[in-house]
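Dropping a structure here in structure tokens format, bear with me for questions.
Yeah, one chain of the complex is gone here, protein chain that is, but the others are all in their spots.
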Amino acid sequence: MSGVSNESTVMDLGLAPEGHKKIEWAATHSPVLNQVRDEHLMDGSFEGLNVGVVLPIEAKTAYLAVVLTEAGADVTVASPSPFMVQDDVAAALVERGVTVYASSLDAPEDSEKEMERLLDRVLREGPGVLIDDRAGLAALLHTTRRNLLANARGASEETTTGVAKMAAMHEEGILEIPCLAANDARCKHLFDNRYGTGQSTLTALMQSTNLMLGGKRVVVLGYGWCGKGIARYAAGLGARVTVCEVDPVRGLEAYADGFDVLPALDAAETGEVFITATGVRDVLTPEHFGRMRNGAILANAGAVDIEVDVAGLSSAATEVRDVRRDVEEFAMPDGRRLYLVGRGMVVNLTAGDGHPVEIMDLTFAIQALCAHHLAKEYATMSPGVHRLPKEIDDEVAALKLDAVGMGIDALTPEQERYLRSWRE
Amino acid sequence: MSGVSNESTVMDLGLAPEGHKKIEWAATHSPVLNQVRDEHLMDGSFEGLNVGVVLPIEAKTAYLAVVLTEAGADVTVASPSPFMVQDDVAAALVERGVTVYASSLDAPEDSEKEMERLLDRVLREGPGVLIDDRAGLAALLHTTRRNLLANARGASEETTTGVAKMAAMHEEGILEIPCLAANDARCKHLFDNRYGTGQSTLTALMQSTNLMLGGKRVVVLGYGWCGKGIARYAAGLGARVTVCEVDPVRGLEAYADGFDVLPALDAAETGEVFITATGVRDVLTPEHFGRMRNGAILANAGAVDIEVDVAGLSSAATEVRDVRRDVEEFAMPDGRRLYLVGRGMVVNLTAGDGHPVEIMDLTFAIQALCAHHLAKEYATMSPGVHRLPKEIDDEVAALKLDAVGMGIDALTPEQERYLRSWRE
Amino acid sequence: MSGVSNESTVMDLGLAPEGHKKIEWAATHSPVLNQVRDEHLMDGSFEGLNVGVVLPIEAKTAYLAVVLTEAGADVTVASPSPFMVQDDVAAALVERGVTVYASSLDAPEDSEKEMERLLDRVLREGPGVLIDDRAGLAALLHTTRRNLLANARGASEETTTGVAKMAAMHEEGILEIPCLAANDARCKHLFDNRYGTGQSTLTALMQSTNLMLGGKRVVVLGYGWCGKGIARYAAGLGARVTVCEVDPVRGLEAYADGFDVLPALDAAETGEVFITATGVRDVLTPEHFGRMRNGAILANAGAVDIEVDVAGLSSAATEVRDVRRDVEEFAMPDGRRLYLVGRGMVVNLTAGDGHPVEIMDLTFAIQALCAHHLAKEYATMSPGVHRLPKEIDDEVAALKLDAVGMGIDALTPEQERYLRSWRE
Partner (left out) sequence: MSGVSNESTVMDLGLAPEGHKKIEWAATHSPVLNQVRDEHLMDGSFEGLNVGVVLPIEAKTAYLAVVLTEAGADVTVASPSPFMVQDDVAAALVERGVTVYASSLDAPEDSEKEMERLLDRVLREGPGVLIDDRAGLAALLHTTRRNLLANARGASEETTTGVAKMAAMHEEGILEIPCLAANDARCKHLFDNRYGTGQSTLTALMQSTNLMLGGKRVVVLGYGWCGKGIARYAAGLGARVTVCEVDPVRGLEAYADGFDVLPALDAAETGEVFITATGVRDVLTPEHFGRMRNGAILANAGAVDIEVDVAGLSSAATEVRDVRRDVEEFAMPDGRRLYLVGRGMVVNLTAGDGHPVEIMDLTFAIQALCAHHLAKEYATMSPGVHRLPKEIDDEVAALKLDAVGMGIDALTPEQERYLRSWRE
């Protein structure tokens, strides 16, 4: 059976049945997205609209594409990396009517170029709304594919890194479309970045290494929402956590949370597991590798693939080999061996199934509402980075609380008056 | 020995020696404030300036007054409540050259009026800078003491509640001075509200009741920074925590943090300990008291004295009596007995020593720098609510990290460039 | 008003009203002891029996004495130290018909001799049953007061230390009475030693120092049940915990629990707070003091008053002075200052109210049932250290679970058969 159907390029359509199961599982555990679909997305705003999506191809992202399709959109998806493609899911997506450019075998030796090629194919569909990842689509659209700018109503972006890039584009006066910072929705970053990254990063590490966290000296580089989640759960599993930061207030938070706070070069000497979550490049470099203990484990949980300088690590090593699925061993000239999990790319995806379903239910409810907002309101929005209206954020949270059987109160009129008054 | 020296009104100057010890202890554990004093406050900005301070009178607040005095200011202090005055500290302050209007016996039966009277006495000194608590001084200054507005360079405010009140004044077009939201400094609310309130509230509850937290069903009302700190430490001490909220995203955070999230009337039925930290009035009312279990413990950790409707509780009770120091028993007509710790005022001060010294070291370094900023830069500041410049916030955090032997990194130029660039 | 009534020696009988309140509070929160009294203790076994009790004099111990009195016993109590006497409670006890030898002013300069004198007075009443603390009564009874051995039916002992001493006496062939190891009841040491010591030790430290635990490097010396409780709660409050041990398996547990495990001399260099809980002498000595950082805080949570070598610390210091209630400052010749909380005696009693009431409800239900068992069954018991029958232990736990509204299951007959069978 061919891997190409319509325009789609996937590994093997024969894998679809397993992919359908996975997507169904995601659908079952996405009560918020389901309700958002039923109550908001079916109003015709998506009817016939092309939506370009760049996201890792696994069950939850697939279900977002399915939901947008159900709402009438023509959806095209590509993966930001061939290491973040589950071929069975890609195949199932094609059967669900989504155009898919994603295969786990696509040019692993030159993944950056390949990614650009795939993004370009998504853009060539002329999307009206972009669901972007690290501003990859937006950057191409404003440089090599400017001819397609006229079609684009706007872009939604779900990473901290991508939002920063879009803001930089806007600051440089380049951005010509409205962007919704899905990442900045409280229902996104408070949960996805923190709890989602936290649980899935550690699960990926534990399953791929089969090592114990209890007692381990775990170094978390970056104490933003992602780092906070990783550090908290690592401590919850018994690890001894050290945090590295560049922001003194975040450093102080880490200290008050009970963690050691050290410069990364100092932490390099005592750490047993290193997890980067900073959003910048070159956080762990040969200078750090040179100080690490024999057996140190490295992984990246951030959106940036070069937080760990894997190229530098490879150059420094005398031999590189696979020692377990998703674990590479780098033999150093002095005899030490360092281990890299998930190739230095975001480890919960390259060595795991990504965020928990319930987390992505929240995130994709936000994403779907961002896309919906852009589809509907773009004419009133100026180029620049916008936040999702607070009411939408609140509604998503309320739907989720309801889905899990929790309840909250409302302020009484007297309380609202009290809050507004300075005379009492 | 008289309790009045110069213009000061305190309980008993003979208590000063014990007060000096307490202040010295605070001074010893305030490395950040000490360094801020040495590096910033002694530049003459405070020389001869009258600074009016409204804060609970205990060792740490006293030390702030002492430091400002050392920097050349004429400092007048009053307490927001007679229940928040340690008379030995008040006496020591007088001996340190501070004008003090505070005595634990001041009219407890009519504390609101008495507070207003004391604030008025502070204002009558014609302060150039106000260090305010819940906007009490600012409110009087803009109503009954408008004649003194001309003197006032600005106000610094350290509670969430007070900042909201000042913002409300500004929105109504009434505010005529610049206000610095000390509370909104990250070095303040991330630590003071969260860790400070958390530790000191639970310590006050444990020492005043001698009851165990492990296993107790503790209901935390409000999941802002204060509530987050209380809930976290309560869980850390083994309590089973339920959170009540009005904001769905905060409610969802509480759920993901592992807590039950319930409407307050539902939580009223199962809770064993209730702690309010909302910043609004009437959070626990007779409707809630009517549903509570026999033996329920109530306390308020928020800035608002009427979060627990103590008047309503008293009316409902057939008898009220002291059963332990700081614990009152309210006998209900149906035989249940409810217990109120610290009179419904902020419990870590009325039944304890307030926030830990190290927390107030941070908070008062911020406060001192806010006052300093107002003293120096007021001419360039417009009326309204301002935030402390980020650099000052960062410096305080860095000083603290240094004081505790922790270290951080700086971004490399390449990393800064990477963060600013959208092309990579 | 005299402090002596009948044979009792207390500070001031006029303090009784405050003491009664405290005892009443304890009674209210002792549902298990109350039920044990109603269902077991009133069967006449205690009628006219003299019971000698050595325990700190505060509300919960007082209530045990009251309950035994209510059950018909003639109860005499003394405190193991003048620093563990609350005079109001002592006075109230006298009014409740208990003979009391305890006053906070009793010879603090020579507390050891004074303690022996008080124990001797308890023995001179000729107790039939002893409720002992660290085997103090039992040791005297088998040495200087052997003439009273004939009266004694047996002793109950509630500390790990005391049980070890009694076992040592038995091993030496000296013990002539049956001893019940109340400490070894699971309802005692799993809760009292762990959660009780944990919460109350940290509460005492936080209230007496007003310092923050979050971020502090807290060194826990000893990782038995007491140390485990302290370390867990310290971590729960954000401390960075280091454990010192002599038992490698316990050390390994501490490591797996996420703590650093270091020899005490190494830990001495980095610690900020030191808490001993070992049951042996000279855990922190001048060798350790010499390495400690300026400002280090020391406290003992164990049953042994010489875990911290206070005499050695005093000798090394150039000046000793009180800096806060319950906190002494020791100025070292090199300028460092070390701080001792609660005089090196068990800090939750010397600088606090002791264990939480609910914990002592369990412990004293066990103690009362031990005394009852000895009163009733002594004739069938041989000299030596005995454990409380498992059924009694289980019953106490079941009563407590019921009191807090929790429930458990019972094994079905099939499950019991399954457990006994090796053929399935």
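General observations
The first chain written gets the first letter, and so on, giving A, B and C; residue counts start at 1 in each chain.
Definition applied: a contact is a pair of C-beta atoms (placed from the backbone, for glycine too) under 8 Å apart; a residue touches a chain by one contact, two chains touch by 3 or more.
Everything numeric here is computed off the predicted structure, so don't read it as measured data.
Among the residues C:Val89, C:Ala152 or C:Cys187, only C:Cys187 touches the chain that is left out of the figure. Touching the chain that is not shown, out of B:Arg240, B:Arg324, B:His386 or B:Lys400: B:Arg240 (per the contact rule at the top). For the chain left out of this panel, the touching residue among C:Met11, C:Ile57, C:Leu118 or C:Met169 is C:Met169. With the whole complex as reference, residues 135, 139, 164-166, 168-169, 172, 186-187, 190-191, 195, 244-249, 251-253, 255-256, 260-264, 266, 279-282, 393-395, 397-398, 400-401, 404, 406-412, 414-415, 418-424 of chain C touch the missing chain. Within chain B, the residues in touch with the undisplayed chain are 212, 214-215, 235, 238-240, 255-260. Those residues of chain A that touch the chain absent from the view are 21-22, 24-25, 28-29, 59, 195-196, 199-200, 203, 206-207, 210-215, 233, 235-238, 295, 322-324, 327, 352-354, 356-359, 404.
Simple rule for what comes next: only the chains that are shown with their structure count from here on.
Superposing the C-alpha atoms of chain A onto those of chain C requires a rotation of 180 degrees, given to the nearest 5. Centre-to-centre separation between chain A and chain C, using Cα means, comes to 53 Å.
Centres computed as Cα averages put chain B at a distance of 37 Å from chain C. Counting partner chains per residue, chain C has residues 212, 214-215, 235, 238 touching two or more of them.
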